[in-house]
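Note that one protein chain of the assembly has been removed; the remaining protein chains are unaltered in position.
Let's look at chain A:
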Amino acid sequence: MIEAVGLTKRYGAKTAVYNLSFQVRPGTVTGFLGPNGSGKSTTMRMILGLDQPTSGHVTIGGHPYRKLPNAPRQVGALLDAKAVHGGRSARSHLLSLAQLAGIPARRVDEVLGVVGLQSVAKRRSKGFSLGMGQRLGIAAALLGDPQVLLFDEPVNGLDPEGILWVRNLMKALAAEGRTVFVSSHLMSEMALTADHLIVIGRGQLMADMSVKQFISANSADFARVRTPDTEPTQREKLVTVLAEAGGQVLSEPDGALRITGLPLPRISDLAHGADVRLWELSPHQASLEEAYMRLTQGAVDYRSTDDRKAGLMQQQPPGYLPPQPQPVVPEVPQQGWYAPPPPGQNPYAGGQGPYAGAPAPQPPAGPPSATAPGAPVSGGPAPVPGPAVPADAPPVPQAPPAAAPADLSKNEDPR
């Protein structure tokens, strides 16, 4: 079991991790999620005693790592797949680690078999692909047959078959009663692998709960409504009626309305009462990916902006004003997808922030028209009707969502 208490790490003026407390239990795969630069790797290094926390402490089985008896037999870690001397063969690399930890040399050939690298064992690791490097790193983590396993971004660079293999490996390791702690910035991957989630943003704890709880706490249902395009007055009438009834209305780019806070039958009744015809009335639910985006949107360090080419365009003749649309209804925000939280409300303050229990308080809004055909913005994995249990995520999630906001703009894989 891994236990962190008040873990804080500062590098000069920058606080990488702040007051992080969590527990990682044996027998489950615990996902460690956060946008790039949120402090995942720093936390992993502190767990392994490589970095000294500025304050707080972290223990494995009750001991700090550097005081752990037989540490390499109790903890195995994959930190960086390319953290090997490129001139050394895979086998020599593992052999040196096995010797250092007092592990019999036969174990090296065993783990080479487990990760499927027997045929290239004698080759220098300089020529390895990213996926082969990941496998070599996983082999090093498994070398001591440890109780506690830490993997930092283990699926980076793996092909679909490799991702499936890693996923099953993690589950099998946890089923044997081991503690498995896996960091990732890909929510979709974690949805399939992890039982429990620890989410951090900007070095602070944002959620510590099971995957199921996480979805129900962070995803929001909404309805999509479309009125006849030919009669804009009907649309305005419906907006007024729905707002009076307590619904929150956002406009989608294709002219449809997104309504939260009202059940579908009620929307239908209200429309009927206002004598408005509907072309569409459909239920939607945010997926786990969206729940994650929603949670971490305020904590993204690297956010892309529109490429406006502002200084490069020809000047319009003086007096020219570009057409200014005057939206009656607020647009669904295009950047970040979700309206920012109301001022004064810190979404990631402490362990039991607004996400620990009931649905989040700010106006819930999913991604714009994630399922609408022909919509200009295509969201992440298509939300399916019904509760988005982990099995609903797409089977091959290593491709980042096409229009995902900047969370994925900095690929953590440094090559």
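Convention: contacts are C-beta pairs under 8 Å (C-beta built on N, C-alpha and C of every residue); 3 or more make two chains touch, one makes a residue touch a chain; residues count from 1.
FYI, contacts and distances are computed from a predicted model.
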{"item": "Complex member absent from the view - protein name from UniProt, among \"Deblocking aminopeptidase\", \"Transketolase\", \"ABC transporter permease\" or \"NADH-quinone oxidoreductase subunit J\"", "value": "\"ABC transporter permease\""}
{"item": "Residue in contact with the excluded chain [from A:12, A:104 or A:246]", "value": "A:104"}
{"item": "Option touching the unshown chain, where A:7, A:20, A:58 or A:79 are the choices", "value": "A:79"}
{"item": "Per the touch definition above, residue among A:208, A:252 or A:290 touching the missing chain", "value": "A:208"}
{"item": "Omitted-chain contact residue, chosen from A:88, A:237 or A:266", "value": "A:88"}
{"item": "Missing-partner contacts on chain A, residue numbers", "value": "1, 23, 25-28, 45, 48-52, 65-66, 68-73, 75, 77, 79-80, 82-89, 92-93, 95-97, 99-104, 107, 140, 143-147, 176-178, 196, 208-210, 213, 351"}
